[in-house]
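The complex appears here without one of its protein chains, the remainder shown in place.
In this document, chain identifiers A and B correspond to the written order of the chains, with residue numbering beginning at 1 in each.
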Amino acid sequence: MSRKVWLYGLLCLLCVPFVFPTWWMVTSSMKPISEIFSESLLPSEWTFSTYETVFRMQPFGQQYWNSLYIAVIVTAGTMAVAALAGYAFARIRFPGQNVLFVVVLTGLLIPSEVTIVPLFQMFQSFGMTNTHWPLIIVPIFGAPCVLAIFIMRQFFIALPPELEEAARMDGLGRAGIFYRIALPLSRPALGAVAIFTFLHSWNLYLEPIVYLSTPDMFTLPQALTQFVDIYGGPMWNVQLAAATMTAVPILVVFVLAQRQFIEGLAHTGVKG
Amino acid sequence: MTFWTYRRRDNLVGYLFVAPALLGSLAFVLFPLAMVAWYSLNEWNVLGGTFEFIGGENYARLLADEKLRDSLVATAWFAAGLVVLNLSLALLLAVLLNQKLRGTTLFRTLFFSPVLVSLVAWTLVWQLMLQPEGSVNGLLGVFGIDGPNWLRGETTAMVSVVVVQVIKNVGLNMVLFLAALQGVPAPLYEAAKIDGAGPWTRFRRITIPLISPTILLTSIITIVGSLQVFAQIAVLTQGGPGTSTTVLIYYLYQQAFQFHHFGYGATISVLLFVIVAALTLLQWRMRRKWVLHES
């Protein structure tokens, strides 16, 4: 019994630095501006006008939609590309495989600050600046996808070979084995990939700022920087209201989906 | 169907499957990287619009750059601190949450939640909390500790950016570890118990080896990620005090985008790439030694 008390105590203590900033963000978004930098845990008077201000100052609904649809397409696209490549690198033997894997892996090693200028030149020459294409294409096929490929490869490598043998005996080809046998089994790993990818796209900051220039094309992280007063000073409470609106729905979805997500992962793990 | 036609078809399918990823890598990773390597051989004044081939001059400058040396030291401390703290905390949390206990789902969500919060809000809150009279020192005061001015001391600033970054992202690794822990068969522990192994021995001899593939994955992700942490440093310390938190990626940003030395910035990019690649290769080579399933 006392062990349990200890465990709970430890967990509660560890929780504080994880929870407090979010708590502060949510409550401060409802504080009057003069109270933001005070230490109070709750607003002295609750105000929701900041939330109206968010929508009045920016096409926030449109921006929400931009972020959402980009993240969904990127997530779906990445899952497809990563599953195919991950499977091939893990289960199929073909000449040049290792070299190609290293080539692909390079993407994992490059921070986006490094390649942003050449990439910008590229999309500029395609006439794709101030469109959402760079934010969709690069994550699906470029560097951000590599982590997903890596996770999928680690998953497929641990898959028992017997399953595939049996399917092959039944006359299924490679594509059939992948589609009918391996892919359905990889659901949990795909779930992990989906969460990683969605969050990555949702929080992308540098790229939208460089590529996008009109407010109705903006994505959420970029929109957060737009809530400023006449003198360019940030309107903290409005920014925090917007930040709250970008974080809370995702948090809710995570709470609802986490059982499948984590328990699914557990059956296979990202086992290596 | 003979074995050889199957083989050949297999090859074709293999190439087809990796084609999207491969072409993407060529277009959006290797091509830009080659461009960056080309920039590094030039003096590029973006504002003036001059672009001039200077051969290895930028690389010579790299070798003589004292600030770069400071920056490499800062990077090493930052990366080492981040990786050690992140992985051990992630593992600790995962082990705690893997106990048979009511309410672990709630705690799991709470520990994961910072991952979902926007970086802007996150760093802003911490900036306020780390003020001399902020919540962190308020809390320490309760225990009679007179806390320092966190972001203004060279060592404490480094500790602060590491901790803030770890708390933001440790949830991801925690979830991966948790998944791995739940995959360790319970009978193994029972057997070890019967053999008289204590909890620590069981952890070291059973848990660690069995989750080693996940440790490999998380440590690669974390090391690579630690060398790419930029925004937090830009907001919290701007590389200071002095140059104590000017890590390589921040130095690169300063040279290329703030000082407009694009060619030299590209040279630092190449160096950064070489370092990350070398570290990753090293880990990948060593995996056969300690990771299950890989030998």
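Criterion: contacts are C-beta pairs under 8 Å (C-beta built on N, C-alpha and C of every residue); 3 or more make two chains touch, one makes a residue touch a chain.
We take it that contacts and distances are computed from a predicted model.
Chemist: When you check the chain that is not on display against UniProt, which of "Nucleotidyltransferase", "RsbT co-antagonist protein RsbR", "Acyl dehydratase" or "Sugar ABC transporter substrate-binding protein" does it turn out to be?
Modeler: "Sugar ABC transporter substrate-binding protein"
Chemist: Looking at the full complex, which residue from A:41, A:166, A:228 or A:252 touches the chain that isn't shown here?
Modeler: A:228
Chemist: Among B:9, B:61 or B:152, which residue is in touch with the absent chain?
Modeler: Of all options in B:9, B:61 or B:152, contact with the hidden chain holds for B:152.
Chemist: Check each of B:14, B:81, B:171 or B:239 against the chain that is not shown and name the one that touches it.
Modeler: That would be B:239, which touches the missing chain.
Chemist: Among A:6, A:48, A:65 or A:126, which one is in touch with the chain left out?
Modeler: Counting the whole complex, the residue in contact with the absent chain is A:126.
Chemist: Extract the touching residues of chain A with respect to the undisplayed chain.
Modeler: Contact residues on chain A toward the absent chain are 33-34, 36-37, 57, 116-118, 120-122, 124-126, 129, 209-210, 213-215, 222, 225-233.
Chemist: By the contact criterion defined above, which parts of chain B meet the unshown chain? Give residue numbers in ascending order.
Modeler: 35, 44-51, 128, 130-133, 149-152, 238-243, 253-254, 257-260, 262
The working rule: only the chains that are shown with their structure count from here on.
Chemist: Measuring from the mean C-alpha position of chain A to the mean C-alpha position of chain B, what distance in angstrom results?
Modeler: Each chain's C-alpha centroid was found; their separation is 16 Å.
Chemist: Applying the document's contact rule, which stretches of chain B touch chain A when the two form their complex?
Modeler: Spelled out, the residues of chain B in touch with chain A are 9-11, 13-15, 17-18, 20-33, 35-36, 39, 93, 96-97, 99, 101, 103, 105, 107-122, 124-126, 128-129, 134-135, 138, 167, 171-172, 175-176, 178-180, 182-183, 211-214, 216-217, 220-221, 224, 227-228, 230-231, 249, 252-253, 256, 262, 269, 272-273, 276-277, 280, 291-294.
Chemist: Within the complex, which stretch of chain A touches chain B?
Modeler: Going through chain A, the ones touching chain B are 4, 7-8, 10-11, 14-15, 17-22, 24-25, 37, 39, 80-82, 84-85, 87-89, 92-95, 97, 100, 103-115, 117-119, 121-122, 137-138, 140-143, 145-147, 149-151, 154, 157-158, 173-175, 178, 188, 192, 196, 199, 203, 205, 220-221, 224-225, 236, 239-240, 243, 246-247, 250-251, 254-255, 258-259, 261-263, 265-272.
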